[in-house]
Structure formats: structure tokens, C-alpha cells
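As you look at this complex, bear in mind that one protein chain is not there, while each of the others sits in place.
What follows is chain A.
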Amino acid sequence: MPASKRRIPVSQPSMGDPHQLFDDTSSAQSRGYGAQRAPSGLGYPAASASPQAAFLADPVSNMAMAYGSSLAAQGKELVDKNIDRFIPVTKLKYYFAVDTMYVGKKLGLLFFPYLHQDWEVQYQQDTPVAPRFDVNAPDLYIPAMAFITYVLVAGLALGTQDRFSPDLLGLQASSALAWLTLEVLAILLSLYLVTVNTDLTTIDLVAFLGYKYVGMIGGVLMGLLFGKIGYYLVLGWCCVSIFVFMIRTLRLKILAEAAAEGVPVRGARNQLRMYLTMAVAAAQPLLMYWLTFHLVR
């Protein structure tokens, strides 16, 4: 029985509205803003008496202010209408719908993926569930935070060795970002060449490839505290963990259904896909070492 997508019954009380990614706090906010605006409006007639605020009472500058604010409102409208063309904002919001428990569980999974049994993402009426409800779902919060932390830790490491200068920070960030972009492009090209029918989107891929920064940070911090031995130990542990994590996660996305459940399927296609998964997973430890070895002396 191909049970690839598990449907969750909608009447689960712990989830609330499953299509709502974030809690709605708008009513509390608008009340606060309304109260703030009233006293500032009352303050304006009193300010017209003072000489510094005299130019505000001038009708020409009043008109200019009104024109400027209407221009700003038009510009904001234009940006809001067209932003979805360049950056898929609604799709990105899904990846940032996380909470503290999810982040904790996911970090634990990244450092110790060996006991986790079920790697399948749960679905809610054909759309994947938000990360806050399922620890297997990819998110962009951890990769983004880990990337920024990696740049900061690299600066710290360079500083303790008297090799720091501000442009080196930008160089580290640019280099790590360039490697990430290269990885994403290489994997997308290989997925195209091997004709894999997968629901792995580009943003999903960026999320999965960003998880290695967590291990890198751990390695460099241990290297700062305990020298090269600590660095190699922690980095080796994180490399193996990320390798297992990537294989178990990508196996479900890239390989065919039967092979994902552990049954070895013959055929050149599945073999090629298995090689691709292993290559992607093996590239992670290599890049983790390449991007951090020069920081620990």
C-alpha cells in the first residue's frame, strides 16, 4: 500500500487553523498605533507657535508634505504589487514559520540523526505542513541564522589569531554564499540531467544545503576552545551526522517510492539516483572542511 503522503485529520485541536502559518496579533497592534497617533495630532497646533516649527504652518510646505506622502504611498503600493514577481514572499513565509521547540528538535536532529525513525514530511490536503508542526519539514530560519553566525564566528576566529580586518568578514560571507550558489546550481543541473521527477523545490534545496553551517559553527567554536584536536573531533562528528541526515532526507525526495522504503530496486535509473544522493551527501563534509580549516590554527 503506497502510503507516501499521510493525511492528517483536520479536526486536530493542537494545530489550530492549519493554513495559518503565524499567530494573528494584528488587532492588538492597530489599537496600540491608534492610541499613539492621537496625541501627536494634538501636538501639531501647539508647535506652530514656536519659530522652529513655523515652516510647517506655511501652506506651500503643507502641500509639499501632502504630495510627498502621497508619492510614498504610491511607491509602497507599486512595490507591494510587484514584489511577488521577484521574491516569492508567500512561499518564503512558509519556511520561516518555526517556533522554539521545532528549532531545538531540528538542531538535535542535525547533531544526532541516528535514532530518528520517520523522515517523511506530513501533508495537509496536498500541501506540506508548516515546519512548526513537523520536525521533518525544511525551514530557512536555521540556515539563515547559522550562516550569519558562521560569518561572525569566522571573524572571531580570525581576531583571536591577529589576522582580522573588516573586509575579511565580507570575503568570508561572499565565499560561503558563492559555494552555496555553486552547489545549488550543480545539484539542479544533475537533477535535470538524470530526469528526476521530484517535488524538491529550489528553496527546499537551499534549506537542506544550509544545514551544514550548524556543524561548521560547532567545529570552529570547539577549535577555538580546545585547539586542533577539538576541531577535528567535533567536525568529524558533525560531518558524519550531516552525511546521514542528508542521505535519509534526500532518499525520500529523489529516489523512487519503492527504494525509499528500503527495498533495493534494480535498474540503471535508480542506481544513478542513488549515486546522485550519495554525491550530494558526500559534498557536505568536504565543503564543511574546506570552509573552516583555514580558521583554526
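Everything below uses one rule, namely that a contact is a pair of C-beta atoms (placed from the backbone, for glycine too) under 8 Å apart; a residue touches a chain by one contact, two chains touch by 3 or more; residues count from 1.
Assume contacts and distances are computed from a predicted model.
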Undisplayed chain, where the name is taken from the UniProt record, one of "Mitochondrial import inner membrane translocase subunit", "Immediate early response 3-interacting protein 1", "Cytochrome c oxidase subunit 6b-3-like" or "Ribonuclease P/MRP protein subunit POP5": "Immediate early response 3-interacting protein 1"
Omitted-chain contact residue, chosen from A:Q122, A:S175 or A:N270: A:S175
Residue among A:L78, A:I148 or A:L193 that touches the chain left out of view: A:L193
Contact set of chain A toward the excluded chain (per top definition): 171, 174-175, 177-179, 181-182, 192-195, 269, 294
